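Here the complex is missing a single protein chain, while all its other protein chains stay put.
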Amino acid sequence: MADVRAETPRARTLTFDLPGWPGHRAGQHVDVRLTAEDGYRAQRSYSIASPPGASRLELTVERLDDGEVSPWLADEARPGDEIELRGPIGGYFVWEPARGGPLLLVAGGSGLVPLMAIERHRRAVAPEVASTVLVSARGPEDLLYAGELEGAAVVTYTRTRPEGWTGYARRVDEAMLAEAGPPPEARPRCFVCGPTSFVEVVAEALVALGHHRALIKTERFGATGG
Amino acid sequence: MPSITRGFRRREPGGDESRLPPGQHLVAGFPVLSAGPTPHTPTEAWSFTLDGEIDEARRWTWDEFRALPAEPVRCDIHCVTSWSKLDTEWEGVSLDTLLDEVETEAPYITAWCDGGYTTNLPIEDITDGRAWLAYAYDGRPLEPEHGGPVRLLVPHLYLWKSAKWVRGITLRPDDEPGFWESLGYHQRGDPWQEQRYWGD
Partner (left out) sequence: MDERMLDGNAGAGDLQELFAVEVTQTVGVCEACGMEGPLAEAHVYSLAPGLTLRCRGCEAVLARLVHLPDRTLVELRGLRRLEIVR
């Protein structure tokens, strides 16, 4: 681990030097495995936050209170630590310019991580492809990458809002997706990531609005995934 | 040999570790493990069936089942994934109460459940006060995620034998591997002999 930086009170981005890393595609993940001195092992999947072509691999990890792995990654890990990674993994939940656009990226909580890799990749290599980033967060202190998304994402806060907030303040639904995102006729490539129930609701809402199921890619994070 | 991760250890509450079988550790909560979606069977639709190698199949509705004599059960439970809980408290009907009503010489049983889960056992492991049909945990009706309305409770064996959402027991002449027993897990599962996998 080369570097660590805080994103929110509960989340940090970990930066790794990986000589020999074969490169990855935007949206892929790695499996992280930790081993205790008594041999006890725990393994969890984490999406890669850095876009392809970045010089170092970045993971953003949010601490789940009763998690096995995330508390160590989010609180304890420091530069110089070594961990085991397996990957990159995934060919379904990935995007590169050849897959076309526009993009509709819908994130629930830490589901934003792989979508941010996609958005960063788009900005770097295909800025002419339009994208809409719609993020659902519990409150402003939970919004990842707030600075980077400033003015460029549609945010809905489901529990607490900033002072004077005039934006969305409810769970993502059909009306919000219709207002914020491109219409089905634009054939956007939709990527939905977050907790299982979030993904189910949003995917069904997109289908109900007329988006083609084949253009909707989903990735479910477990609440107990940490 | 994997590299050791500095400062990483399993989270573990304090407790009486002398009561733990080999390879087990205590947990604070009650983990929910499942191989499929949680069934939600309303008690009006629930029944329990005893069939197979017996004189006559028996079936109990929810009301008939709850009219049977029941008892509190306090026991330690041990999951093959290595967590254990001590002094868990349940309420249930002893399998002896149901089996006393039938005649059988079947050596084995298969418990079968809503959602398709099955597990196999020698009949001695569910008789003589070793097993219950449990409908309450910790003083409350058993939640679906923990196997409600009724689960099998066989605390002297690993918890995968305590089949959740149980709907019946079939008495059999042979030992038919159940859901996990057909893919690597031990046919009997005694935690004190660490019978986790085939060949243990």
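Chains here go by letter, A and B, matching the order in which they are written, and residues are numbered from 1 within each.
Here is the rule we go by: a residue touches a chain if its C-beta (ideal position, glycine included) is under 8 Å from a C-beta of that chain, and two chains touch if they have at least 3 such contacts.
These numbers were taken from a predicted model, which means no experiment stands behind them.
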Quiz item: What are the shown chains that the omitted chain is in contact with?
Solution: A, B
Exercise. Kindly state which of the options B:7, B:31 or B:107 is in contact with the chain not pictured.
Key: B:31
Exercise. Pick out which of A:87, A:100 or A:140 touches the chain that's been left out of the picture.
Key: A:87
Practice problem: With the full complex in mind, choose from A:31, A:96 or A:174 the residue touching the hidden chain. | Solution: A:31
Quiz item: Per the definition of touch given earlier, which of A:35, A:110, A:131 or A:218 contacts the omitted chain?
Solution: A:218
Exercise. Since one chain isn't shown, list which residues of subunit A touch it in the complete complex.
Key: 29, 31, 45, 86-87, 89-93, 195-197, 200, 217-225
Practice problem: Kindly note down the residues of subunit B that lie in touch with the hidden chain. | Solution: 31-38, 80-81, 116, 160, 180, 182-185, 197-198
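The definition used in the following text is that only the chains that are shown with their structure count from here on.
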Quiz item: With chain centres defined as C-alpha means, what is the inter-centre distance between subunit A and subunit B in Å?
Solution: 38
Quiz item: Can you name the residues of subunit A that touch subunit B in the complex?
Solution: 33-38, 40-42, 66, 68, 71-72, 76, 81-84
Self-check item: Complex contacts: residues of subunit B adjacent to subunit A
Solution: 2-11, 29
